[in-house]
Structures are given as C-alpha cells and as structure tokens.
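Single-structure report; data block below.
Only a single protein chain was left out; the remaining protein chains are all shown in position.
What follows is chain A.
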Amino acid sequence: MASPVPLKEKRLLDVRISELPSWVLMRDFTPMGIAGAFRRGYDRYYNKYVNVRKGSVAGLSMVLAAYVVFSYCLSYKELKHERLRKYH
C-alpha cells in the first residue's frame, strides 16, 4: 500500500490512520519547526480572512471569540464555585 506521494509531504487530513504515528513523529519539533508551524497557521488565517480587498468584521471577531473561549476555559476552575445548583 505504498502511496505514490511520500508520507512526509501529506497534509494531516490525507494521512491514513495506520500511518498516523509515523507521520506525527516525522514532523519537525525543533523550535524553528514549531515557530514555522505557527507562522504557517497565522499566514493561512491572515490570507484567508484579513488580507483581502473587502474584508469583514469576521476576520477580527473570530480571533476575539477564540480568545474569549480560551480564557473561559482557563478560568473555569474558579467559575465552578459560582454554579447555581450543586447537582446536574
């Protein structure tokens, strides 16, 4: 079942499940690699939603919503004490 495209260059959604561990291990986990991954993700988002001629508020609001959700997750431990009922 050798695929015609080498494993290293496939995207995540194209990798078979059996190849998943080897694919994960093959990724570049050096600091430069991780920084490169962040840069690529940022570039993808930026070029899709912000760097256009007629951008909308969605490009910014999605980032803010993600931040809100993330900070809610971080502070859930303290918010647990303000629940209205004890048993759900």
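Please note the rule applied: a contact is a pair of C-beta atoms (placed from the backbone, for glycine too) under 8 Å apart; a residue touches a chain by one contact, two chains touch by 3 or more; residues count from 1.
Basically, contacts and distances are computed from a predicted model.
The chain not displayed here is annotated in its UniProt record as "ATP synthase subunit b", chosen from "WDR34 protein", "U6 snRNA-associated Sm-like protein LSm6", "ATP synthase subunit b" or "ER membrane protein complex subunit 2".
In the full complex, chain A touches the omitted chain through residues 3-5, 9-11, 13-17, 48-59, 61-62, 65, 72, 79-80, 82-85, 88.
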